[in-house]
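Below: the structure, in structure tokens.
Missing here is one protein chain; the remaining ones are kept as they sit in the complex.
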Amino acid sequence: MRLLRVLGPAAVFLAALTIWQAATAYGWVDRLVLPSPISVARLFWTDPGLLAFNAGVTATEAIVGLVAGNVLGLLLAILFVNSPISRRSVLPVATGAQSIPIAAVTPALIIAFGNGMEPKILVTIFLVFFPMLVNAMRGLRSADAEVGELMHNLSASGFQRLWMVRLPAALPFIFTALKFSACSSFVAAIVAEWVASDRGLGHLIVLASSQYRADQVWAAVLICTASSMALVGLLVLTERRAMPWLRLSERDLA
Amino acid sequence: MKVAGRDPRDMLAAIFPPALLIAALLALWAWLSARGSIPSYLLPSPALIVTSMAANGSVLLRHGLVTTSEALGGFALGAVLGLVASIVLASSRWLRECFFPLALASQAVPIAAITPLIVLLIGRGQPAILTVVAIGAFFPMLINVTRGLRAADIDYHELLHSLAASRLQRLRMIELPGALPYFFAALKIGASLSFITAMVGEWIGSNVGLGYLIVISGQYFKIPMLWAAVVTTSALTLILVGVVTLAERLSTPWAQAETPP
Partner (left out) sequence: MKRNPLRRLKSAAGGVALLSAACGAASAADMTKLSVVLGYIPNVEMYGLEYALHEGLYKAEGLDVTLIPAGQGVNQVQMVAAGVVDVGIDNPEGIIAAAAKDESFKVFAGQFQKQPIAMTCRKDSGVTKPADLKGKTIGVKTNAEPYFKLFLAKNGLEPSDVTTTAIGPNDISVLIAGRIACEITTFAFNEPRLIEAAGVPVTVLPLGDYGLNAQADSYFVKNSFFDKPENQEILTKFLRATGKGWVGFYKDPKAAAKYVVDNHFVDGLDIDQQTFQAAQQVKYMSSPLTAEKGILWLDPAIWRQTAENVKASGVTPDVVPTDGMLTTSILEKADLPKF
């Protein structure tokens, strides 16, 4: 079973790679838009410094934004669950704020905050925060009503209630949101860099596109994908540790 | 008399606090703009934006409809496909092991990077944007619902197993209802995301839509128009999320019960 876990996706992945190579070799897709996988791989060998530097910049923006956004989302969710009035006033407004297309607002952010990493981090926080808020709220309120009654009878404090009942019940939802944000944080940082930046993977993509260096573009995309995947992998491992009971039921349902 | 399962008085109580907050924020904004603390090329005063919206109503409507149809159509397509795919994946361990990790990985690929490719393959215009939005909606739905389908309490599964329930009955009676909260969470996130995806797609592959309008307004420095388009986008996204929330309330009344204090 362990073997299948690795071989299955690996086989599908290899098949996809082969199709990609064939597509570029036989000219089904033009080289200016999609380079061959080999040329992309070669770039890691010939110019690792360029990729590493830009990846580092984007990674910093993404991870800082990820942590800050998720912490903020979780804290607000806890606050809202306990305070119906703040939930009722702020949550709709936060939903509304989330609907603002952040990419359109990024230029204004850059004028206001300068051209360093700050605007990109802000954009990442913005994108990451709301899924966590929504999911965590759902999760915190999904705890069994019966268990809630029990806690009430035992005169449990609000904090005990939070720690012992609501948070554990919310964990699956929280991890779903975390996994989402792991993927979207890199993309958010890159989109913010597209707007105005002189470094980072997003900047590299824009510059390389204009010069038809498709290999650089896709190398950057690859790094973004790999980083997101690494983050998600990390989260999955953490998830297994945090929710051993879920793993058990999953295994039994096989 | 209940409206959509809620007491009208409750609904008023729900609207009042956020309305108050919004009014306060608007007043603050208008005051700051009038003072000159916020330059108007950055963020015009609310009055200026409203005037721009009124003056350009037909343009905004036209482009708004385009973006909405792309967002909705693509979203519906992607969500349905994602739902179907997750039911398929949840039923076969083999398929799940092979494809779920890759589905997760595809989520990590920035949609804006593959949009040019899709535009080249399908051609500029709405079908390409629709495809991009569908792809953007497909994976979150897949991931969330697969999780949801597998999350149902093991006791329920045991019970139905002992009652010799068929696979389909198990699906219908435990897994799907259990997955509903996850489904609606994914739907809400997907709704707002689909608008943004449609707009980013428009930057790249189309010349109509609110995304295009925002870019062109920026280019010609028509800042009030730019923000008018931004506000329109927000409004449309909110309406969509509102509709989803309504649907959620109607289909999962049991999840609405407040946990006792």
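Which chain is which? They are A and B, in the order written, and residues in each are numbered from 1.
Just so we're on the same page, a contact is a pair of C-beta atoms (placed from the backbone, for glycine too) under 8 Å apart; a residue touches a chain by one contact, two chains touch by 3 or more.
Worth saying up front: this structure is predicted, and the values here are computed from it rather than measured.
Contact with the undisplayed chain is limited, among A:Leu43, A:Ile100, A:Val195 or A:Leu222, to A:Val195. Interface note for the absent chain: among B:Val109, B:Val133, B:Leu176 or B:Leu213, the touching residue is B:Leu213.
Touching the chain that is not shown, out of B:Pro44, B:Gly136 or B:Gly205: B:Gly205 (per the contact rule at the top).
Within the complete assembly, A:His203 is the residue of A:Arg87, A:Arg138, A:Lys179 or A:His203 that touches the hidden chain.
Although one chain is hidden here, its contacts on chain A can still be listed: residues 29-33, 106-108, 110-111, 115, 195-198, 203, 206-207, 209-212. The missing chain lies against chain B, touching residues 39, 41-42, 59, 62-63, 112, 115-116, 119-120, 123-124, 203-207, 213, 215-222, 225.
Throughout what follows, only the chains that are shown with their structure count from here on.
Every residue of chain B that touches chain A in the complex is listed here, in rising order: 13-14, 17-18, 20-22, 25, 42-43, 93-94, 97-99, 101-102, 104-105, 107-113, 116-117, 120-121, 140, 143-144, 147, 150-151, 153-154, 157, 181-182, 185, 188-189, 192, 195-196, 199-200, 211, 214, 218, 226, 229-230, 233-235, 237-238, 241, 255, 257-261. In the complex of the two chains, the chain A residues touching chain B come out as 4-5, 8-9, 11-13, 29-30, 33-34, 85, 88-93, 95-96, 98-105, 107-108, 111-112, 130-131, 134-135, 138, 141-143, 145, 148-149, 152, 172-173, 176, 179-180, 182-183, 186-187, 190-191, 194, 205, 217-218, 221, 224-229, 232, 246, 249-250, 252-254.
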